[in-house]
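Every protein chain except one is present and positioned as in the full complex.
After this line comes chain A, so read on.
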Amino acid sequence: MPPKQPPRRQSINAGRGTRKRDEDSGTEVGEGADEWAQSKATVRPPDQLELTDAELKEEFTRILTANNPHAPQNIVRYSFKEGTYKLIGFVDQLAVHFSQVGNLIPKDSDEGRRQHYRDKLVAGSQESAKVVLSEAEILEEEEESKEAEAEAGSQTDVPAAEAAEKVTQEELMTPKQPKERKLTNQFNFSERASQTFNNPLRDRECQMEPPPRTNFSATANQWEIYDAYVEELEKQEKTKEKEKTKTPVAKKMGKMAMRKMTSMESQSDDITKVTQAAKIVERMVNQNTYDDIAQDFKYYEDAADEYRDQEGTLLPLWKFQNDKAKRLAVTALCWNPKYNDLFAVGHGSYDFMKQSRGMLLLYSMKNPSFPEYIFSSESGIMCLDMHVDHPYLVVVGHYDGNVAIYNLKKPHSQPSFRSSAKSGKHTDPVWQVKWQKDDMDNNLNFFSVSSDGRIVSWTLVKSELVHTDVIKLKVEGSTMEGVEGLQLHTVGCGTAFDFHKEIDYMFLVGTEEGKIYKCSKSYSSQFLDTYDAHNMAVDAVSWNPYHTKVFMSCSSDWTVKIWDHTIKTPMFIYDLNSGVGDVAWAPYSSTVFAAVTTNGKAHVFDLSINKYEAICNQPVVAKKKNKITHVQFNPIYPIIIVGDNRGHVTCLKLSPNLRKMPKEKKGQEVQKGPAVEIAKLDKLLNLVREVKTKI
């Protein structure tokens, strides 16, 4: 405490009885010091504390301890053992006032030893350096003496050599120097700077037009990923196909086609791509307009039928007509076997005097205002048929005797194949055509019957129609002796035919004379059987879809007759008070059929309910002069289409009574199926037969 004591002594000297508690130290001055300083005069400072004598005499004890006054006195530490804060008894009292790191190293430590060793080395090298220096000096002296002797020419070399030696000496010296002085530069470093002219800088820039930019954004949905995969698959398949059909010619053709395609696409208006959507929208619009009819078609069941006691009605639904076919009569109707809402209508004229063009229209029930397909021909169409396996092929027979096949898949309105005078067309109107099963070479073939008395089988061989006469209808017993002894046969005029559903080769032909011939495809000259059916031309013949023996015929002589082909006389005869245009069996029952007459009425019969009368007898067309020409049942839905000679086609729904199934007896399951139908009809026939045999 030497630096502090003198000022303290001074203060004590300055005033008697003054005690200032020095907060910094705990040391005290004993009372002896007071006595010692009493001899001097005291000067009172003005701000001295005023104390009484008693207070002045008060003794204050001061204790000299070794405690650090700055050390904390009550440190507590958390004891994990006991879980509480505990007072630490002993606190470190050491106070450090000053500290300095010294540079004395003990001799025996690592660093000390290292330094000692280094010192040794330095001493050694210094000695050797001294030796070298002395040697160098000797050398220099020698060289200098040599100089004096050498010629002037070599003088320059020597100083260079000297300089080199000096350099080497210096170099020798310098590696030792770092041992003594660590901080010196290791290289003989001399800085030499020079500045060249700075080339003037010039900016040269070039700017192009920025590339066009577009924003691209897309979402990666599950279906987008799916689409991408599907596209990939298609591409792969296409490449596979291309590989299979590789020929250089084909490639060229392919390229040409591609070029044409692309040019066409770029030329054509964008509008064409909306075709599909436009079709759908048209149907939607029609559905809205004819909404009630569509609902009726689907859901309406005439409740009044319950009260009508077995009679039924026909509910008119849509009416199909087209301006272009306005004056043409409906000459043929056919439902498409694949698409249940599509049907074909053939237009032509039955009038011998007024023959004009013909039309083939295909309507869908989903769009009653406009046909799906339109084909026109020069001659009236008299009959048509759709192929079962290829529902896009439609064969038509014309008034001029030609037959033609239309392919619905192809967009042009001309028939794909056509017969001509050379290829054996008929000489009279073709009254009926029917597709047959593909022959053994998988060629399409069909039959046609005409008033010229020929039944011809046409085969489509390599896109040409080849004909073969199957049979010639001869009127029996009418061979006459003509001029020069020729035997003239009067040819019968076929007006209708139908093929048996199961027995392939057997078919029926109806003629203008009113006879029905049962023929076989294999016998070309003889008929299997003849039926004297009607007094006037037979308009239609039709086999029963279920019963293999039963067929039906109708004629302009006002009658409809039902036959068993084994029996020469008809089973049932119905007189309808007007020429019957067409008859058709119902596809859902063996006992139901419909007939249409020229007085505009439609008759529906159900033999299982009423054998003698129609269960529905309803005028279908508006004006009385309108003759109904054809009728067809829809294979799936309970509707029929009826065509008249004004060119209109009306669609009618059959009421429930007309579609009656036999009542199920309690406890028994209702049996459905062809067998049941056959049995039903059989029962009826047996009854009739019994009656006949009895008679």
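A few notes on this one:
Everything that follows uses one rule, which is that a contact is a pair of C-beta atoms (placed from the backbone, for glycine too) under 8 Å apart; a residue touches a chain by one contact, two chains touch by 3 or more; residues count from 1.
As a convention for this text, contacts and distances are computed from a predicted model.
A single chain of the complex does not appear, and UniProt lists its protein name as "Dynein light chain roadblock", one of "Isocitrate dehydrogenase [NAD] subunit, mitochondrial", "V-type proton ATPase subunit a", "Dynein light chain roadblock" or "Origin recognition complex subunit 1". Among A:V76, A:L233 or A:M284, the one in contact with the hidden chain is A:M284. When the missing chain is restored to the complex, the residue among A:F90, A:W223, A:Y299 or A:Y612 that touches it is A:W223.
In the complete complex, the hidden chain is touched by one of A:L51, A:L121 or A:V274, namely A:V274. Not every partner is drawn; the one left out touches chain A at residues 221-223, 225-227, 268-282, 284-286, 288-289, 291, 369-370.
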